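Remarks on the structure that follows.
The complex appears here minus one protein chain, its other protein chains still in place.
Labels A, B and C are assigned to the chains in the order they are written; within every chain, residues are numbered from 1.
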Amino acid sequence: MNPVYYLYLASLLFTIGAAGVLIRRNAIVVFMCVELMLNACNLAFVAFSRLHGNLDGQIIAFFTMVVAAAEVVVGLAIIVSMFRARHSASVDDASLMKL
Amino acid sequence: MDNLIALLIAAPLLGAAVLLCGGRALDRVGPLVGTVLSGASFVIGAVLFADMLGKGAGDRTMTQHLFAWVPVAGFKADVGFQLDQLSMTFVLLISGVGTLIHIYSIGYMAHDERRRRFFGYLNLFVAAMLLLVLASNYLLLYMGWEGVGLASYLLIGFWQHKPSAATAAKKAFLVNRVGDMGLSIAIMLMFTTFGTFSFGGVFGAAHGATEGKLTAISLMLLLAACGKSAQVPLQSWLGDAMEGPTPVSALIHAATMVTAGVYLITRSADLFNGAPTAQLAVVVVGGVTLLFGAIVGCAKDDIKKSLAGSTMSQIGYMILAAGLGPIGYVFAIMHLVTHGFFKAGLFLGAGSVMHGMNDEVDMRKYGGLRKYMPVTFVTFGLGYLAIIGFPGLSGFFSKDKIVEAAFAKGGTEGWILGAVTLLGAAITAYYMTRMMLMTFFGEERWRNTATASPDAPDVEPAAEERGRHAEPHPHESPSVMTIPMIVLAIGSVGAGAFFGVGDRFLRWLEPVTGHSEGNSPVSAGVVTAATLVLLVVGAGIAYLQYGRRPVPARAPRGSLLTRAARRDLLQDDFNHVVLVRGGEHLTRSLVYVDHTVVDGVVNGTAASFGGLSGRLRKLQNGYARSYALSMFGGTAVIVAATLLMRAV
Amino acid sequence: MSFPYLTVTFALPAAGAIVTAAVPAARRTAAKWTALVFSLATLVMAAIVIVRFDPGGGQFQLAESHAWIKDFGVSYDLGVDGIGVALLALTALLIPFVILAGWHDADPLEEARPNRRWRPTQGFFALILAVEAMVVLSFEATDVFLFYLLFEAMLIPMYFLIGGFGDRAHSGGDEAAATQRSYAAVKFLLYNLVGGLIMLAAVIGVYVVAGTFSLTDIAHLRAAGDLSMSTSTGRWLFLGFFFAFAVKAPLWPVHTWLPSAMGESTAPVAVLLTAVVDKVGTFAMLRYCLQLFPEASKWATPVILVLALISIVYGALLAVGQRDIKRLIAYASISHFGFIIMGIFAMTSQGQSGATLYMVNHGISTAALMLVAGFLISRRGSRLISDYGGVQKVAPVLAGTFLIGGLATLSLPGLSPFVSEFLVLVGTFSRYPVIGIIATIGIVLAALYVLVLYQRTMTGPVKATVQGMSDLKVREVVVVAPLIALLIFLGVYPKPLTDIVNPAVHQTMSQVDRTDPHPQLEASR
């Protein structure tokens, strides 16, 4: 199967994720969309890795997962604390600072 | 000997410095110091004069070089003096008459608390005037030129608490400044043409210059002369200048300063001779002013203003004569000197009259004063006879010569000029007779009338002491005032004959100004006869109007011409409307422009930035998602741009 | 390595500023005296410089050179030519009078003192000395970058002087005064900063083109023909420089900051501003615009002359229209700066010598007039002309000095400004007759605004508002008398000054390679 298709899929996922970030209000969901984007990247890495016949891409994918995990830890901590403070996880409510 | 020249100026200058910087301590001796120092410079002048007479006509010019004033590359102005017959004539006139008037002022200003300063200013004037006539180059002359202007400004406005005086002073200075523009431009032209502006250099090279250049320079000099000598169109200030104390009017605005223009033209003879057009302009100016002043003189009821008009007209004679070229220069100067005597005399007389009349200046409130102030009457009378050119008195000789010279110009021009001068003589006779009659003859109109001229609410404090608004008690002035009058009277009687008989003055001045007899179409005799006839006519009319019939205490409405003449032939109204009003509008609108337009543009830009900032701020709406959008959009744009960049 | 005269001349006031600022808050008088002493020491130093300076010598004398920021091609190069010396002397001369005149201007009003640490007096005099130091150094610098640094840096202390120590005589009360003042200060700073920043671009350009900032090196490069500056580049750079200097000078139409700045600041500060700081602008035109970009200067001359001409007439007319004494003087200064710039760009010996003399004379005359005006205003507490009248009756000495200052401003012959003004006119006329003639209108207008001012304030019946006004005090006479004496001396005997200036001007002329136009026919002496 032509690796290019994997690439298309990756871009599609990435775009979906990005769109989600722009559209969804709930911080958790937004964050999940970011994760989706990261995974899209992973797919792209693996695909290219296969294409070029070296392992770098796959190794990077592992790194990405670790980083994503770390992001989850930090992100959830922040989002949860915000949620507890305002009883809402909507990113739009968090707009005290503007102009 | 030559080194004495500087002293001529130094003496009065020292006086000015001492009197103006010195404190109240000098208040008592001030007048004396001033008078003595001015006298000193007269003595020095006399010594130099004697020395000069001792020499041959050819080498009478003395020079003294003090130091380099402004040396910049080709531009070399020195502080140096040149004393030749022409300057010498002026030196004697200035320091002589000046000293007399100092003496007169001791009496006249006796009660003024600020007389120390008054004498300081007088000395300053004498110094500046001497500098003017002694300078050996035009730039230094310019310095004296403005110096006398300053002195005149200070003295006209001496009673500064009178708004009218302050205004008159300002006006005089401003009008003169216009003339000064001419002088400075003339000097610049000289520099660019000859590379120098020292008398020697310029006159030496004059013949080499094109007529155009010479004309330009000469016209500019004429403009300057018009300013100082109150010639049309810059004459308007002289009338108002009468706001100053009368001695000032006598010294500055009759005898000396106002004749500076004549000096300038005569001094620049070599330039004017090469520029016929300019000379024509000069005679035109002279002729017009001659009549203008005379007419104004007829209409004024204010004795000083009337005399001012007469001064204008007399200087008109001189300018006209100077404009005639070599045939006229000498007589211009001669008339200048004689005029210096009798006009100063007349003014001092007027001052003396005012002194006795609570500073009343309106001749309609005079009358029959001859028996109250005999000395004044006699001296004034002699001055009167002199100015109308009564045979044998000084005016007769000098004015007659000018009339002859005018005819001698030849051609229609000659006829016209001759006619003008004759007409002027007639009018002179008219208004002077009128003045004489209104002041010293007729009924005593000042009886039971609370006097004081409306336009001068409070003059010298002296006046207040004498209890004004009461009926005046005419009385003769103290001898310290009458003696100078007597001396001047003698001068105005004898000077003419002394100069005229045997062309003594002509021979004295000829080496400097050069001289040529024109070819007069009419003989001297005829001219003299005509002059006398017109004289009688003028005086006669005046007698019929003011001698036979009583003079109304309030001025009648008068003919259109009269009314115009009373307002200086509407010349002031013109100035007011065009220059003053126009100027005010211009400046006001410019202030507005500066504030709204020039400044507005800048403030506008600042404001627009502020507005833009306010609008851009709105983008920062606090929503994380819109921030993300801008990032996303930005990325998209960048990607697109990069790809396009490659595609292009 | 000889004695560093120039460094010391600038270091003295700089040190003075620091010391003065360090004086304890309570010891105000001490601070004043410290400042005065330091300024006098600077004056002495300046005198020594003049003595050491040899008019016949090389272009830049008493030169000092030390490496500084070689990455920027910048070195600490000092040196003075005649023009620099003249202005150096002017600065050193005026500052003591400024300090003396402002003796009480910075005394804190008792109620307006939040705490002990607030020490306006120290600040005021320290800032004045700081300005002096920077101005002095900018006259000494022969390195474009060094000059630029000071050109910009001197704005800051000046800004605080205007905004922080404004004129207390204000119609609108303290609050209005404060807002007006900070507006004026900001306006001053922004105008000059914008000018300076545009100049910065040009300065960088110079480095890119020449690779050095040293005037002498650049001159050598040009002489050797190694200076590859295309005509257009030269012109752009010239414009960058000229704009900054025109703002500083100021030249129409970028002049509007001056009236507000001078109006709102105290008289001494106004003098410092217009008589000293602004001179840096005209000085820089003469030294940098002309010497760095001869070709461009000649190219731009017509336009600049016209602008200068507009400044002359426009400034004078606006002066006539003013109601505020200080703003009137400010507009008069604008007119005078027009003359200076005209003289510089007339490109004749007379014009440029005249312009240099003009800078000095204008400094002295404006100082005299403005300081007396300041004394007057401090007495009555108003700047409006209409609030005065008949002052000469109650305070004759004040009126007299005011009149002399005014006469100097209208450049009466016998007072020093006349010499310079006439030189400028002649210089301009000999190359551009029409412009020269139109400029003479300025003479008449000057007489108009000065005499109107004098008439309205000093003459006429004594107004109730000025009744019992005190005449000049000793301190005030000490300030004014020497200035007047100087005006008269330089008016009658300007030779010492011209002797110093002429060679420098000749140098400049040769660098621009212009020669005076010859008179149509040589005079036979």
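Points to keep in mind about this one:
One rule holds in what follows: contacts are C-beta pairs under 8 Å (C-beta built on N, C-alpha and C of every residue); 3 or more make two chains touch, one makes a residue touch a chain.
Assume contacts and distances are computed from a predicted model.
When the listed names "NADH-quinone oxidoreductase subunit N", "Sodium:proton antiporter", "Peptide/nickel transport system permease protein" or "Sarcosine oxidase subunit gamma" are checked against UniProt, the chain not shown comes out as "NADH-quinone oxidoreductase subunit N".
For the omitted chain, the shown partners it touches in the full complex are A, B, C.
From the options C:Thr7, C:Ser65, C:Ser182 or C:Thr465, the residue with contact to the chain not on display is C:Ser182. Checked against the full complex, the one of C:Leu200, C:Leu227 or C:Val306 touching the unshown chain is C:Leu200.
In the full complex, subunit C touches the omitted chain through residues 67-72, 114-115, 117-119, 148-150, 152-153, 155-156, 160, 163-164, 175, 178, 181-182, 185-186, 189-190, 193-194, 197-198, 200-201, 204-205, 207-208. Contact between subunit B and the absent chain runs through residues 606, 609-610, 612-614, 616-617, 619-620, 622, 624, 626-628, 630-631, 633-635, 638-639, 641-643, 645-646.
Counting over the whole complex, subunit A has residues 7, 10, 14, 17-18, 21, 27, 30-31, 34, 37-38, 40-41, 44-45, 47-48, 51-57, 59-60, 63-64, 67, 70-71, 74-75, 77-79, 81-82, 84-86, 91, 94-98 touching the chain that is not drawn.
Here, only the chains that are shown with their structure count from here on.
The interface carrying the most C-beta pairs in contact is the one between chains B-C. Look at where the CA atoms of subunit A average out and do the same for subunit B: the two points lie 97 Å apart. Mean C-alpha position of subunit B lies 37 Å from that of subunit C.
Mean C-alpha position of subunit A lies 65 Å from that of subunit C. Every residue of subunit C that touches subunit B in the complex is listed here, in rising order: 190-191, 252-253, 255-256, 314, 317-318, 320-322, 349-350, 353-354, 390, 392-393, 400, 407, 412-414, 418-419, 422-423, 425-426, 429-430, 433, 436-437, 440-441, 443-444, 447-448, 451-452, 455, 458-462, 492-495, 498, 502, 506, 516-525. Within the complex formed with subunit B, the subunit A residues making contact are 18, 21-23, 25, 30, 91-92, 94-99. Interface residues of subunit B, counted against subunit C in their complex, comprise 20, 67-75, 79, 139, 142-143, 145-147, 150, 153, 157, 160-163, 165-167, 170, 173-174, 177-178, 180-181, 184-185, 187-188, 191-196, 200-202, 204-205, 208-209, 213, 583, 586-588, 590-591, 594, 598-599, 602, 606.
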